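All protein chains but one are shown at their positions in the complex.
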Amino acid sequence: MASEAQDLATRYADVRARTERLAAPLSPEDQVVQSMPDASPTKWHRAHTTWFFAEFVLHADGTSDRMWDRPEYRFLYNSYYDAVGARHPRPQRGLVTRPSMSEVADYRAHVDKEMTELLAGGVEPSLADVIMLGTHHEEQHQELLLMDIKHALSMNPAVGPAYSDQVVVPAADPGPANWVDVAGGLADVGVDHLADGRFSFDSEGPQHEVRLYDFALADRLVTAGEWIEFIADGGYQRPELWKSDGWYRSLDEGWTAPEYWRPDPDDAERWWIHTLTGIRSVDPHEPVVHVSHYEADAYATWAGARLPTEFEWERAATGLAPTGNVLDEERAGFSFHPAAAGAATGELRQMYGDCWEWTSSAYEPYPGFSVADGAIGEYNGKFMSGQQVLRGGCVFTPPAHSRATYRNFFHPHTRWHASGVRLATNRH
Amino acid sequence: MASEAQDLATRYADVRARTERLAAPLSPEDQVVQSMPDASPTKWHRAHTTWFFAEFVLHADGTSDRMWDRPEYRFLYNSYYDAVGARHPRPQRGLVTRPSMSEVADYRAHVDKEMTELLAGGVEPSLADVIMLGTHHEEQHQELLLMDIKHALSMNPAVGPAYSDQVVVPAADPGPANWVDVAGGLADVGVDHLADGRFSFDSEGPQHEVRLYDFALADRLVTAGEWIEFIADGGYQRPELWKSDGWYRSLDEGWTAPEYWRPDPDDAERWWIHTLTGIRSVDPHEPVVHVSHYEADAYATWAGARLPTEFEWERAATGLAPTGNVLDEERAGFSFHPAAAGAATGELRQMYGDCWEWTSSAYEPYPGFSVADGAIGEYNGKFMSGQQVLRGGCVFTPPAHSRATYRNFFHPHTRWHASGVRLATNRH
Amino acid sequence: MASEAQDLATRYADVRARTERLAAPLSPEDQVVQSMPDASPTKWHRAHTTWFFAEFVLHADGTSDRMWDRPEYRFLYNSYYDAVGARHPRPQRGLVTRPSMSEVADYRAHVDKEMTELLAGGVEPSLADVIMLGTHHEEQHQELLLMDIKHALSMNPAVGPAYSDQVVVPAADPGPANWVDVAGGLADVGVDHLADGRFSFDSEGPQHEVRLYDFALADRLVTAGEWIEFIADGGYQRPELWKSDGWYRSLDEGWTAPEYWRPDPDDAERWWIHTLTGIRSVDPHEPVVHVSHYEADAYATWAGARLPTEFEWERAATGLAPTGNVLDEERAGFSFHPAAAGAATGELRQMYGDCWEWTSSAYEPYPGFSVADGAIGEYNGKFMSGQQVLRGGCVFTPPAHSRATYRNFFHPHTRWHASGVRLATNRH
Partner (left out) sequence: MASEAQDLATRYADVRARTERLAAPLSPEDQVVQSMPDASPTKWHRAHTTWFFAEFVLHADGTSDRMWDRPEYRFLYNSYYDAVGARHPRPQRGLVTRPSMSEVADYRAHVDKEMTELLAGGVEPSLADVIMLGTHHEEQHQELLLMDIKHALSMNPAVGPAYSDQVVVPAADPGPANWVDVAGGLADVGVDHLADGRFSFDSEGPQHEVRLYDFALADRLVTAGEWIEFIADGGYQRPELWKSDGWYRSLDEGWTAPEYWRPDPDDAERWWIHTLTGIRSVDPHEPVVHVSHYEADAYATWAGARLPTEFEWERAATGLAPTGNVLDEERAGFSFHPAAAGAATGELRQMYGDCWEWTSSAYEPYPGFSVADGAIGEYNGKFMSGQQVLRGGCVFTPPAHSRATYRNFFHPHTRWHASGVRLATNRH
């Protein structure tokens, strides 16, 4: 077995095992519920990522007799084809009580067995590409699994349930943010898929030049303490700070603070926060997280600054080591929450991990981008409307998804992802 | 221990055991979901009926140290007090994954232990009344548990899950319906609570006279086969058959058949039906079930008849044995579905059990009715607006709830209860 | 021309002239708008009542060549047939800018000319019945016209527009309400259509007996001052006073006072009210008006009383002269608003006029009621679901609609009609 095949088999096993590790603290009841249409049940994530390999790999090699599968799995766990009637409606995923959690575990085990045998025999490069895509797809769902269960557990305020029993201690003050200047000019952005041997998503390319102007980035994320000042200064009541769409959305949804913050009934200056380690006080030194693009933009206006474009962010990140407080569930002390920045270094801090950073860029195709044929072609292209790019990764992001070219995207009103704010300003 | 106390203890044990028997076929996943705001999870029913005894009996005697309880149970499982913020919002009951199913089982066991000890020692009559009310309350929730899980399982069309593996065989033709004449005049209706030693709900009294006119009732329920004729004759497309509110509701919800009926994609004359024993063909001889009041009324108009008033029904039922196809989950062959009427006898058939029978009467208080003080006073009175009375009981109804004076009620557009149609006509 | 024919011609002319008188103060802009789906534009009322005579009288006698009409009028001004697509959607009535107000005036003039000629020649009794129905139908729309324009003008708070420039002076204190006892027993209610020579609607019959129990009615309507006490005592914040449907509706709609009341921003005890004579202070001595059935019922519960049934009201009204503060737009000082009760007399006051009185009775058919064939048969029967009966008439009601048997009806949540509250209590 060649080293490259060995690597793929190892990666397959590692990714699959991490999903199971992330689901392990959750009961059958926890794994079945869906707390809003944007979210999915844990059980569904576990089954859907498995269906990917069943559908695109085990079926694709023509040996359906090797396939352990049931027709309803193809119906229930397909999120790809949008044709009317062809798949189970997303908002009803939480009503599918059967197959049970343990049947889904069996499904995973059977597919893993088939896949392991297949990988042991070696696969064609084109199939290896699909399998590699499947592992990255599953890592995206690992992040979604954590986002979604955090939201689901938040719907039970009486019990205040925790996903992890890690104890969290207050953080040290990271000090004021400082501007770090970055030169403009013509910049290469994006991935050259042919030249770059590493995996990246279709939307990360083609590599191309963009014209940038001199700018500066803040050297750390906005903190919860700074956000409390924004609230206290009427940030949520001043329409002149907001984009029009954002202002009306905020009124409709009654926003007065980030998602998961709850006012203290007795102390107007104190805020509580729901986290994966339970409900605790907001720590002013930790980054603010779970804010919408609208809130991030209003905050930046209030602060006399702006959000960076995605290409400003990418230029600034190029050359930095893609390391930070990303998903590391086996690390001692890992708390599934963004951590405070360390002391200032003169360089950019927290560029990777902690919080996804909202940019001012709409999620649009790069020049020369085209959608691949077939179902896998639906991967990213169909989402290139109405969504906003985020960069850098967060505490729920698997390490393999930390790179300067990675483009995450969400609608500007959503908040259940671990999104935060880094400020930018002009230097021209 | 006196015989009456013994009876109450026995009844308590029997009712509590039946709830557990009804829940037993359901997995943790089945028991946590809520498929619509009107319905509740199985786990919630099990906990809420237990909370009733904890709150109104075990707390009520002042010995809170005997109480096994957690504060969140009082919040999560109280459906009584409507004050804003005072209880968990009903539409989110399906998102409460914790306490788990097994913790709820523990809760039931602890409260049962306390209650059994209490009952063994004998209780004051006023407390005995509350306990008796609690057992009837729990029986109402047994019916709701079956209605609600039937709806929840229907949301999984891919799997077609069944609650029971009972095999159902086609029924014999009950023959055409016949009119049974009933004389009008002054009739006593309702319960005299002081004179009648048996339990009944507050809304069943006071007993009073009403003036009736001669009428006739059909001697059996409308069948599924008759309903297929109504459909084929354009019953769902002809507004002149419908009440105005019903017509617009039908358009809004896209009704073309009773709840749980599904057209056969290949055979326009064939209908499939979701039942607690799985998906099967509609049997033309069985009663139609799961129709709204609006549909029942439109059918009656189409048939040249009308629905009975609740007092016509009660007068006709008085003197009949309150027996029929009601809940009997331990009986061999019991299928959790209405059964076809037997051969005609010249008397009224199917007056009890099978399907609740929609009446043309709004659910209003009887002359002299007044609401009891305190939380238990919310029991029925607050629902006396916008709802329609149904009489007779259904296949999900515990036998103790079969009596001539029992007033069930639902909004006229709802269909997840086992409601059917008996026709009436004037004889004056 | 016989006297009866003369009477019909006179009545036709009088009714038609009043509609024009009521519309006269309104501009083309006022007459085209529709402020909510329940309401209709003034222009539509003027055209629809005309269409009734065109469709059911001028077309009905087979002489369509005498008919001045355009096909779009039959489409736009038909409110009767509910078949999908057959008529213009009600919520879009306010978007029909053409025909213009003056074209509608021409339409009225042409139809009136045809009708006057027809009536001068004498008509068959069956056609006379239709014409008489048409005049009563138009009187119902006169009341709707006033209700609807009151709502429409209320949508312009900046201008505070008035329909009438009548000056209103504060009323004298009517003193406390007193109970008037009424005996129960068997009572004849409703109209015997064959025996009674006067016009009445189908739903007012058949005459029949009902069994009543002794009761008492308050001798006047609830006042605005009493309602202010209800508000001050938390009436809108106490769910135990409300029916369940009403409580949730109140929360959804944010009710804190009757429709058209507006809090004074500087004085918590002062209320302003929009009336057809403009915005002014609430007068504590005038009756409260524009409350929903839910509010009326909650008030009665708060006051330790209840609403009367429609038959209690009818029994108490039988024998009283059907006179009061009803529509009399030509009377000096007429202000289009309920007036305070005069001093107590020991008899029932304000039984007719001022405010429609909510009863606790659902709008249901009387024993033996049947719907007439054809389009006119849709008149009342199809509304016999989900609505509540009101009795007595209001200040917008034409005098010909004041009688003991008249059954008005609205959904329990609506408030744009001039509805008020009379309390009842048991005497048995």
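Order of writing sets the labels: A, B and C. Residues in every chain begin at 1.
By definition in this document, a contact is a pair of C-beta atoms (placed from the backbone, for glycine too) under 8 Å apart; a residue touches a chain by one contact, two chains touch by 3 or more.
Source: prediction; values computed, not measured.
Undergrad: Can you pull out the displayed chains that the omitted chain is in contact with?
TA: Per the contact definition above, the missing chain touches A, C.
Undergrad: Among the options C:Ala17, C:Met155, C:Ala183 or C:Leu320, which residue touches the chain absent from this view?
TA: Going through C:Ala17, C:Met155, C:Ala183 or C:Leu320 one by one, C:Met155 is the residue touching the chain not shown.
Undergrad: Of C:Glu29, C:Glu124, C:Asp165 or C:Glu330, which one is in contact with the hidden chain?
TA: C:Glu29
Undergrad: Can you tell me which of C:Leu58, C:Leu76, C:Ala340 or C:Val371 touches the chain that was removed from the display?
TA: C:Leu76
Undergrad: When the complex is taken as a whole, what residues of chain A touch the one chain not shown?
TA: Touching the chain left out of view, chain A contributes residues 81-84, 186, 208-211, 213, 239-240, 242-247, 251, 293-294, 297, 360-362, 364-365, 367-368, 378, 382-386, 412, 426, 428.
Undergrad: For chain C, which positions touch the chain that isn't shown here?
TA: Residues of chain C in contact with the hidden chain: 27-33, 35, 43, 71-72, 75-76, 88, 92, 94-101, 152-153, 155-156, 158-159, 161.
In the analysis below, only the chains that are shown with their structure count from here on.
Undergrad: Moving only between chains that touch, what is the shortest number of steps from chain A to chain C?
TA: Shortest path length, in steps: 2.
Undergrad: What chain sits nearest the middle when you go by CA atom centres?
TA: Minimum centroid-to-centroid distance belongs to B.
Undergrad: Where the centre means the average of the CA atoms, what chain is farthest from chain B?
TA: A
Undergrad: Using Cα averages as centroids, what's the distance between chain A and chain C in whole Å?
TA: 59
Undergrad: Please tell me the distance, in whole Å, between the geometric centres of chain B and chain C computed from their C-alpha atoms.
TA: Inter-chain centre distance comes to 38 Å.
Undergrad: Please compute the C-alpha centroid of chain A, do the same for chain B, then give the distance between them in whole Å.
TA: Each chain reduced to its C-alpha mean, chain A and chain B end up 46 Å apart.
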